[in-house]
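One chain of protein is taken out of this complex; the other chains stay put.
Our next item is chain A:
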Amino acid sequence: MERVNRGSALMWVIVALVVVVGGFSILGGKGGAPSTETGPIKIGVIGPLTGDAAIYGEPFRNTVQLAIDEINATGGIGGRQVEAIYEDGQCNGKEGANAAQKLVNVDKVQAIIGGVCSGETLTVVPIAEKGRVVVVSPSASSPALTGISPYFFRPYPSDASQGNVLANIAYTDKGWKKVAVIQEQVDYAVGLYKVFNQVFSGLGGKTVKEEFSSNVTDFRSVLTKLKAEKPDALFVLTQTAASTQRILKQMEELNWKPQIILDEASAGDKETLTTYKSQLEGALTSEFIPDLSNAKLQKLMSDYKAKYGTELPYLGYMAPAYDIVYILKDGIASVGYNGEKLATWSRTIKDWQGASGSVTISSDGDRVGGYSSEVVHDGKTEPYKK
């Protein structure tokens, strides 16, 4: 017995040694990757791959992968292939932070594309900054992200612009004095409400707000309350179209047909616009719309359709997502794959031409430019005319 025991103990020691030594040599090889110039360039990608916001996360992942495949097919960056590591941020801060921790500390990426939602991005940035990793979001639009870190930039405008546009038209053009707001308790909606309220009250208007948490599905009593306030319009301010659809359905059941203001997150959802066509007729909204006549955008749309079999949705979010990959490519080509250098480089981006148009990043990390106002007509958005 003892002999066998000793023998097997020896065996285990050998196995352990092999594992440790083998592991070291494999990991050691990987650990040295940032300095060696041959392995693939690993870029972290964070987006909501599950949950309500997966309607953004799925096309976002497809779009990023499309751009990476194109780059790899044409020789990669300086001869190195690009590899994306996708993590699920679930559109919330907690999962965003987990994803960032993994990408920064385990995968040791130098750049993260994402998050898609403001809530994700707000927690990703501080973790990335600590690890000196650059973060670039295609669609997180909260004003709280403006100037948050030298390591963060976004080829997407801040909601400060969206709130401004909506509040000005609502008060000045439409003559609405009292606007009811039904607002989801997420960073994106909070940020947009703050700007809207500030500008609208500054002009002399008044807002009445009701908040709801993301898991609420029954809005009837909140809507009943807002209806009794007899507002001139209702601002439906949600993170995803799912909540907006529920709200619109329940409003109709309550026989309430006010003027509606929509945020860009719902206005970009074709299904919402067509299903609730009659209720949304004349609704005021604003989107960051890339120029449809742009040849790069047209190519992206047709390539996307050819590859995935569906139309590219949410152009305002996906065109910047596509551009980010190419912006990073240019950045890596000129300063190397290094988070710190890329962060400094990002502030020099000026008149960069992409699918979302001309990109210029200001010193606070935001895209220069803004939202344009739109109205909903016959289930589609159209440019707003006074």
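What we mean here is this: a contact is a pair of C-beta atoms (placed from the backbone, for glycine too) under 8 Å apart; a residue touches a chain by one contact, two chains touch by 3 or more; residues count from 1.
FYI, contacts and distances are computed from a predicted model.
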Exercise. Any idea which of "Branched-chain amino acid ABC transporter permease", "Aspartyl/glutamyl-tRNA(Asn/Gln) amidotransferase subunit C", "Cytochrome c-type biogenesis protein" or "YdbS-like PH domain-containing protein" UniProt assigns to the chain that's been left out?
Worked result: "Branched-chain amino acid ABC transporter permease"
Exercise. If the hidden chain were put back, which of A:Lys94, A:Lys225 or A:Lys307 would touch it?
Worked result: A:Lys225
Seminar exercise, completed: Among the options A:Val133, A:Ala170 or A:Ala242, the absent chain makes contact with A:Ala242
Problem set entry | Contact partner of the left-out chain, one of A:Thr172, A:Ser278, A:Ser302 or A:Thr360 | A:Ser278
Problem set entry | Hidden partner chain, touching residue among A:Glu70, A:Glu211 or A:Asp232 | A:Glu211
Seminar exercise, completed: Considering the complete complex, of A:Ile85, A:Leu254 or A:Val368, the missing chain is touched by A:Leu254
Exercise. Contacts of chain A with the missing chain: which residues?
Worked result: 50-52, 54-55, 185, 210-213, 215-222, 224-225, 227-228, 242, 245-246, 248-250, 252-255, 275-276, 278-279
